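Taking it in order: structure first as structure tokens, then the write-up.
Removed: one protein chain of the complex. Kept in place: all other protein chains.
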Amino acid sequence: MSTRTSSLLLMLPALLLLAAVFLYPLLRYSWLSLHASSVLTGLVPVPNGGANWGRLLDDARFWTEAGQTLRFALCSVALELVGGLALALLLNRPLRGRGPLRALTLLPWALPTTVMALGWRWILNDPHGPLNAALRSLGGSSYGFLSTPATTWFFVVLADVWKTMPFVALLLLAGLQTIPADLEEALRLEGANRLQILRRLTLPLLVPYISLAVLFRLAQALGVFDLIQVLTGGGPAGSTESLALYAYLNAMRFLDFGYASTVMLATFLLLLVSLGGGWLLLRRAGLERTSERPA
Amino acid sequence: MSPSAGAGLELRQLCREVGDRRLLDQLDLHVAPGECVALLGPSGCGKSTTLRLVAGLDPASGGQVLLDGVDLSDQDPGERQVAMVFQSYALYPHLSVAGNLELGLKVRGMAPRERQRRIEATLELLQLGELRQRRPAQLSGGQRQRVALARALLRQPRIVLLDEPMSNLDAQLREELRPELRRLLCGHEQPVIYVTHDQQEAVGMADRIALLDAGRLQQVGSPRELSTNPANRFVASFLGRPAINLLAMEPGRQLGLRPEHLDLGDDGAVAARLLRREWWGHQQLLWLDTPWGTLRVLTAPEVPTPREPRLSWQRQHELWFDPQSGARLRP
Partner (left out) sequence: MAARPLLSSLRQQPAVLGLLAVLLLVLLTGNGLRAVQAVAAEPVPIRVLMPAPLADAVAGPVARFNASNSGVAVEVIRGPLDTETISDLAISSLLLGEAPFDLLLVDVSWLAKYVAAGWFVPLERWFGPQVLAAMEPGARLGNGLGQHLWRMPLTGDTGLLYWRTDLMPRPPRDTAELVAISRDLQRRGKVRWGYLWQGRQYEGLSCVMVEMLQAFGARWWEASTASTVLDSPGAVAAASWLDALLRDGVSPRAVANYAENDALQSFAAGEAAFLRNWPYAWREIEKGEGPVKGKVGVTPMVGAPGEQGGGTLGTWGLSLIKGSPHPEEAVAVIRWLTGPVVQRQLAIEQGYAPTWSQLYDDPDLQRQAPLLAVQRQALQHPQLRPLTPAYAQLSDLLARQVNGMLTGQAGPEQTMATAQRQSLQVLRSVAGTPGRPQQNR
């Protein structure tokens, strides 16, 4: 009994912290999402009978952006996973100057997102950016990369992949280093080629690390804000706007804190559902790989 | 044991250098079909290096590996049809026992029916049938070793390599498993190389022992040959426990006398004084102070120790070495 009490006591600070930074805002948002709280109410919360949630269900912008955010997250995370794995495999090989190379790879990740996004905006600037300068020197003409939805979307994903791929690579590299070399050698001796080793041995053993990277990155990507805010502001024509940006706009542009809370809460719920779904998928994939039995 | 020319595994002038470190220096070794040769030596002597060169896991800096007269140097590890049992067993942790056996066959594209047949036969042979669905983490050390062996034998390899396969097992289990291991591995078609740092194991397992030190082959021969007729001081002192006594009796010559070859009596050539007595299995090991230093003597427990003991030995047991090079000096 006393160990139970003392362990509770030991956990208390952490629990209090968690409650303060997580539970309280969540409850506050939940409460606020059932109220009107905008310039029209003088920012005094007025109960509005669930009107925020009715509005949300019928809000074409919310659902369009939910789709956009999900598409962005899935594409980014998929590319980061493939790229990060390739990078991790490369960095795991005995190369000359591997230490500095690893440090160099991490550089984009260490850069603050806003700085990185500003850099990309400059690169893509029409007509003064280096990319357009290169285009012109090749005989082409300047292109508004950030004024066409398709190219803008592409570069937003690219910038995100560029920035966070090193993180994924680092995580997977840590995973790779837990795999004893003799496992790979044993399979090599059994006649497997590189691809077979990757598919039959390395990937299954990396599943816990891949899951971690995917879940972590998915959560981050679904809440993407700063990159898009700085790089595109959600444009052109809202084509890159994310849910986090929409929540921000509701609060800061529309001065509508009741609905901003609703959007934020709904985003959080979507995130939970997505992560839950992702986790189940990964677990199933992991189980399939690890329970191979003779046919 | 006289192998027909060209048959079996032959290592010729095999070298391995990493940077300016020479891990293996011009090793010549022949292993006949069905023969089991133990590579023995202290850690870092080059025995695991040799194994990896034969398997093709590391590139040789010089020399050749020939199997039945065919040079394997250009072949990938997967092509050499080498079975290897790793010290760690290298079982795939994400696969069941059956899955561990199957993966190698799968990557080689064997038909499912044939795979199944082979796996069943091997599981039977090693009495692993009941464990087929267990994961490696759910097995004991001995069971893991059996799975590793099963995986090695499953593919009917042309060479069998074992890298300290018993070092992770406790001593009693090791002794129990030795005959079984011999039954399974040796005396078939394949040459077997067995790497160990344990001379007991080498003596118990191998037809011949190749003793390595600092990347060089010191001597190769039957266990008996090595202990009775060591090529140099290293061989003499590495083999046999308690270790051989080395006496600087004459200038320019060093005398090696094994503790079991010293007799204790009232009329020996050398006067001695008893320092210490300890039990060595069912025998007693005596530590004696002599004019040539402290000597170890192994005697039966019932042999009494005289008040003023004197040591004697038979001439045929004398082993003479060069004090500087350690080379054997023959009369």
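Per-chain numbering from 1; labels A and B assigned in written order.
The rule is simple: a contact is a pair of C-beta atoms (placed from the backbone, for glycine too) under 8 Å apart; a residue touches a chain by one contact, two chains touch by 3 or more.
Computed from a prediction, not measured in an experiment: that's the story for all the values here.
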**OP:** Could you run through the displayed chains and say which ones the absent chain touches?
**Re:** A
Original post:
Which listed residue (A:L27, A:L43, A:L95 or A:L118) would be found touching the missing chain in the intact complex?
Top reply: A:L43
Original post:
From the list A:N52, A:T69, A:T113 or A:N132, which touches the chain that is not on show?
Top reply: A:N52
Original post:
Hey, which of A:V82, A:L101, A:L255 or A:L272 is the one touching the hidden chain?
Top reply: A:L255
**OP:** Determine and list the chain A residues touching the chain excluded from the picture.
**Re:** 35-36, 38-44, 46-49, 51-52, 54-55, 58-61, 233, 237-238, 252-256, 258-259, 262
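FYI, only the chains that are shown with their structure count from here on.
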Subject >> Residues on chain A engaged by chain B in the complex (per definition of touch) >> reply: 180, 182-183, 185-193, 196, 200-201, 204-205, 289-295
**OP:** Could you please specify the touching residues of chain B with respect to chain A in the complex?
**Re:** 55, 57, 76-80, 82-84, 86, 88, 90, 92-96, 98-99, 101-104, 106-108, 112, 115-116, 119, 133, 151, 155
